[in-house]
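Missing here is one protein chain; the remaining ones are kept as they sit in the complex.
Take a look at subunit A:
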Amino acid sequence: MTRQMTGAKMVVQALKDQGVDTVFGYPGGAVLPIYDEIFQQNDIKHVLVRHEQAALHAAEGYARSTGKVGVALVTSGPGATNAVTGLTDALLDSIPLVVFSGQVPTFMIGTDGFQEADTVGITRPCTKHNWLVKDTDTLSGTIHQAFHVATSGRPGPVLIDLPKDVQFAEGNYTAPAKINVSHYQPRVKASIEEINGIVDLLEKAERPVFYTGGGVINSGTGASQLLRELVDATGFPITSTLMGLGAYPASGKSWLGMLGMHGLYEANMAMHDCDLMINIGARFDDRITGRIQDFSPHSTKIHIDIDPSSINKVIRVDLPVIGDVGHVLEDVLKVWKSRGRKTADTSAWWKQIDEWREVRCLTYKNSDTIIKPQYALQRLQELTKGMDRYITTEVGQHQMWAAQFLGFEDPNRWMTSGGLGTMGYGFPASIGVQMAHPDSLVVNVAGEASWLMNMQEMGTAMQYRLPVKQFILNNERLGMVRQWQQLLHGERYSSSWSEALPDFVKLAEAFGAKGIQCSDPKDLDDAIMEMIEYDGPVIFDCLVEKHENCFPMIPSGKAHNEMLLGDASTEGAIKSDGAVLV
C-alpha cells in the first residue's frame, strides 16, 4: 500500500512502522517540518536533550539496554556536527542507531547556506552507512533500509540527511514489508565443517578459556543463554571484555572476571597460558591483547565474529568462524552434545587458576577516614545487588573500578563507552536507559571531570522526571590521566587537576534535584540508601581518595603476564618505548 504524504510525515510514519517509541533530539530550522509532525501525534515520545551529543549517547543507552534501535533527530550544521562524537562512539561499540539530520534545501546545497555542513561527508567515516535523500519518493524506502542496515550483521549507527524541501514535498509512502532491503545480507550461520572444527578443539583442550565480548550482547539475550549453557556444560573458565560484561553472570562459578589492561590477574594469566582460546564476539582490541608478539603464545585460537574484517585484523587465528554468535553457539551445543558431551580433564588447569585467584589482585588498602573509590563501589554493589538495576559509566579510573567491583548477572545492564572512551557518555546514556526502563534503578558511575562534560543534561533529567542517580567518585583529578603521568611521566601532573569544581550539592539544588555529599566511610551506606530511595534525580558527590591508582594494570607495550599489581612496585615499570602507546 502506498500513500501520499509529506516527507516530514513520512519520517514519523516510518518510525511508527519500525516500532520506535522514543526519539532523542534537538530542533532547529532545518528540521522544523518534522518537529511539526511530532507535535501532532502521541505515539512517539520526543525527549528534548540539552546538547545533540547527549541525544546520541541517550539513544545509545536506550539501544544497549533494550536491544532495540536508538533513534536521534538533530538539525543541520551545528546539530549534525555535535552528533559526530556519538556516531563514532556507536560505531566503535557496534550500537544500532538511526540518526536523522536536517539539511538546507536541495537547491541550496553547495552554496555555504546558513547552517549548511557536508553532513554525509563528515559522517561517512563514523557511520556504518549514510544517505542524503534528495527525492521524497525515495524517503520511506531509505528509512526502512536504514533500520535494516543498522541492525543487520554487526550493528552500527546510520544517518539520514534530510534537506528541508524534501521534508515539505509530498511523495509516496511505502510500508516496511513492501521494501526490498537490498543485497546487504551478512552471513549469520557457520558451515558444519566450522562447527565440527570448534567441537574438535573443545573436546581436546586441557587449558581452555572462553574470551567473550560485546558481540554476545548484540546477538540478543538468547545468545547469552546459549553461552551460559555451553560454559556450564563444559565447565571451562570464562572471561569477558569490558563490552561483554553480563553475558555470563558474575556469580557464575566459571567466571574469571574482566580481562585486559585493567582486567583481573586470573583472567589475563589464563589468556596467556591457555592451550585453547575461544573468542566469541570480541575483537582483540589493544586494551585486551597487550604486546601482540607475546599475546597468548601457546594457544590455538578460535574466533567467532559476524564481521569478516575482525578476523585476523590484529591477531592471526587458527579457526576463524564468520557468523552470528547466537546461531554459532546453538550449532556448537547441538553438535557437541550429539557427540557425547566430551571434554578433556581440566582439573589441573582449574587448580592453576585457583592459585592465580589466591593473588587476590583487587586487594586495596582500605581506610577508616577516607572513602576509597573501590570501597564506594563495593558498597554500591552490596546495597543494590539483586535490584532491577542498570549501570552506566563515564570514562576513567572510576569506569575500570566499576567494571572490576560491580557484578553483572544479566546482559544489557551495563552501558559504557569502550571503544572510543568518550568522557561525557555516561550521564546522557543513563537518561536513555531510564526512558526505556522508567521503574528501574539507573546509576551512572562517574568521575567528576567526565560528568561535567555533559552536565547540562540535568535539565533533561528534571524535565522528564527521570530519577537517574549520578554517583560521582570525586577525586578532584582527571584520575586516569594522573595515573599515567605518575607511572609514565615522572609524576609531572600536567593539567590533570580538576580545579574550580562546582559545589555539586548546590548544583543539584539549582536544577531542583537532590544533592548528597559524602566523605566519611562510616556515612557511606546511609548516603547510598538515601540516594536510591529518593524519587528523582540525585547528584551524589562521593569525595574519595585523590591519588588512588587502578590495578591490576598491564602497561602499554607489556604482555599479559607482566601485569602490575596494587602492592607491586610500580617504579620503572613502563619502559620508555611503551610511553608512545596510548
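Rule of thumb we're sticking to: a contact is a pair of C-beta atoms (placed from the backbone, for glycine too) under 8 Å apart; a residue touches a chain by one contact, two chains touch by 3 or more; residues count from 1.
We adopt the following convention: contacts and distances are computed from a predicted model.
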Chain excluded from display, named as in UniProt, from "HEAT repeat-containing protein", "Phosphate transport system permease protein PstA", "Acetolactate synthase small subunit" or "Cbb3-type cytochrome c oxidase subunit I": "Acetolactate synthase small subunit"
Residue of A:112, A:193 or A:345 in touch with the missing chain, whole complex considered: A:193
Contacting the left-out chain in the complete assembly, out of A:149, A:532 or A:553: A:149
Contact partner of the left-out chain, one of A:3, A:45, A:124 or A:547: A:124
Sole residue of A:8, A:34, A:58 or A:276 that reaches the chain not shown, by the stated touch rule: A:276
Chain not shown: contacting residue from A:205, A:420 or A:531: A:205
Given A:165, A:286 or A:307, the one touching the chain that is not displayed: A:307
Touch residues of subunit A, complete complex, unshown partner: 120-121, 124-125, 128-129, 132, 149, 153-154, 183-184, 186, 193-194, 197, 201, 204-207, 275-276, 298-300, 307-309, 311-313, 316, 318-320
